[in-house]
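All protein chains but one are shown in place.
Chain nomenclature is as follows: A, B and C, assigned in order of appearance, with residue numbering initiated at 1 for each chain independently.
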Amino acid sequence: MIRTEEMLLNVGPQHPSTHGVLRLLVKVDGERIVETEPVIGYLHRGTEKLAEDLTYTQIIPYTDRMDYLSAMTNNYAVVHATEKLMGLEIPERAEFLRVIVMELNRVASHLVWMGTYLLDIGAMSPFLYAFRDREQILDLFNELCGARLTYNYMRVGGVKWDAPKDWIGKVDHFVSYMQKQMKEYHQLVTGNEIFIQRTKGIGVYDQETAINFALSGANLRVTGLNWDLRKDAPYSIYEQFTFDVPVGEVGDLYQKYLCRMKEIDESLKIVAQAVANFPSEGKIMGKVPRVLRVPEGEVYVGIESPRGELGCHIVSKGKDKPWRIKFRRPSFYNLQILPTLLKDENLSNLVAILGGIDIVLGEVDG
Amino acid sequence: MNAEFFAFSLFSVFAIGGAVFFLNAIRVMHMALSLAFTFFSLAGIYLLLQAEFLAVVQVLVYAGGISILMIFGIMLTKPEESGASKSFQLHQWLSLIVVTGFFLVIMLIIYQNPIFAPTVKVYSPSVQSIGTTLFKDYAIPFELASILLLVALIGAIVLARKEQK
Amino acid sequence: MLGLIKGLNVTLKNMVKPKVTYNYPQEPLEMPDRFRGIQYFDPDKCIVCNQCVRVCPTDCISLTGKKNPDPNQKGKVIETYNINFEICILCDLCTEVCPTEAVVMTNNFELSTYSRDELFKNSEWLFANDENIRSENTLNPIPVKKPTGGTPS
């Protein structure tokens, strides 16, 4: 009886396509994957534990480093939870600035995903095009808050900086530029037969599985469920804007790609509306006491980060530091489905499926 | 002439050396590589005999064949399989006798065959003449041989399919 | 096949577009005014209020004060002021809380060194780091009494 030998392949933590330091113990039979075991924690810094010893303002720079591709959203999660617990009023101008930066950050994050995903699949140029366009967003952020990745922009009660002169105009200009670029991406990638071959019908899962694995974000919407916290549990001023939530039909990689590309379009729409209705003046900080003492109680807020539901659960004992803080980190939850998806797949699909989940290891490991 | 003789000696040594290595190697990959050496040296000897087509086809067929052999060798053998099975003394003597007998018979046939008489003219077939011979003069045997190979191929597939179930 | 040809067309078009890379080490990069580089520290302005030390999330600032040598003045003056730049995350909180703009951000970001020891910046180094100082820093200055006098001599 002829039999092939199973082989244990150690993918990562030093591997070009694990998007950081994820390690996968893959059992392969030829090129077919028998079993996968993700090993996480190589980037664990204990953000939640550290936060117990930090004041609410000091936590904000730490959240920058969780999902470092969309630091603005993380900032917002923690300040929003704190504000909710304290019952603070946020000035309108600050809310507009928050929405603009969060949506731009979503665009930047999806661009990174698109670029790196195409790189995983083997196309080189889309990666650099995506980074070229993302660079413009980073430049805008650099001008706004003085950093390109770890923004530390939001504060409990408002935002740190007002928009500099002409900044809003630059954002507006960027939106129209990006809308033009999207066409180019579609020409380059969306219709590419090899890309379609690599992604269509790969890594399929249905809605029930997605819900059972607590997936969120594009990973959930791709199965056809219209679930976007910006619509379903509105926060900030998202109710003022009109936008669609792109959903897929079958949960395959190609639909995920389309979903995220459409999300970029929708985000640009929101930014365009926010820029058009941007209040000409107003304060950027609400009335906040000098020392933040959060009343006793607990609060959970969930917001829609580019990767899914980013939750922040704060338990306060009335001190200036949280008694316990917990982040529901979407990448961590989304990663759980990986071993199920990889079973009996071809080894070449490993990177495609892993990339499709869109994890950020800073967030997975926390 | 001198260069030709030199090339012939080189190819012969490689061919025989490859065969000897093949017999002595323990790991499958070494064996396959020695086999490749033998075959490619033979191709070189064909080239010296002006049988260009034959030489090239020899390389073309066996380069692929040996790669496949290597793949099967890798996939179907365990990495640390030492073939150190001590054979009996008697066995070795017996093989020596049989091999010597075989060699003598072959030499006898070669020297009795009129084709290999030293007076024969070197005849270098062109691709065209090979084609004419194969597809005109010997068309039916050629087709029969290919059908035989096809049958073997399909048979192998059928056998492999059954085993999966 | 059509998609592939479209893609080839896009890459060919991009080939003649202007290049977007910076000639960075040869030409210095201009950062916007708000950029957060390494801090500048002005000992004369410091009132030793310790707020920056308290707000720093990574505890990288340490300072000591001493009594004002001028007996007529109340309060303290700074004696040592150190930033351990190995662990500073440039979060900008120290400049935000500083009521007197004694510690402010600069645009200098080329900070790599060959030794970790060099990353320990003392007040002399920080005071000498007086180029490209950011123009807007403290957002919520507390109305404090300006330390009167303290003639620099």
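Descriptive notes on the structure:
Convention: a contact is a pair of C-beta atoms (placed from the backbone, for glycine too) under 8 Å apart; a residue touches a chain by one contact, two chains touch by 3 or more.
In this text, contacts and distances are computed from a predicted model.
The complex appears with one chain absent; UniProt names that chain "NADH-quinone oxidoreductase subunit H" among the candidates "Sarcosine oxidase subunit gamma", "NADH-quinone oxidoreductase subunit H", "Molybdate transport system ATP-binding protein" or "Amino acid/amide ABC transporter membrane protein 2, HAAT family".
Note that the undisplayed chain, when the full complex is considered, contacts A, B, C.
When the missing chain is restored to the complex, the residue among A:I121, A:A163, A:M182 or A:I303 that touches it is A:I121.
Within the complete assembly, residues 7, 9-10, 15-17, 31, 118-125, 128-129, 132, 188, 192, 194-195, 197-198, 346-351 of chain A touch the chain that is not shown. Within the complete assembly, residues 27, 29-30, 33, 36, 40, 52-53, 56-57, 59-60, 63-64, 66-68, 70-71, 74-75, 126-127 of chain B touch the chain that is not shown. Residues of chain C in touch with the missing chain: 4, 7-8, 10-12, 14-17, 19-21.
Heads up, the rule we're going with is that only the chains that are shown with their structure count from here on.
The mean-CA centres of chain B and chain C are about 76 angstrom from one another, to the nearest whole unit.
With each centre defined as the average position of its C-alpha atoms, the distance from chain A to chain B rounds to 61 Å. Put simply, the C-alpha centre of chain A and that of chain C have 29 angstrom between them. Contact of a single residue of chain A with at least two other chains is seen at no position. Of all the residues in chain C, the ones that touch chain A in their complex are 1-4, 6-7, 9-11, 14, 20, 31-36, 55-57, 89-93, 96, 105, 134, 139-140. Note for the complex: chain A touches chain C at residues 54-55, 57-62, 64, 125, 129, 132, 135, 142-147, 150, 152, 160-161, 164, 184, 187-196, 285.
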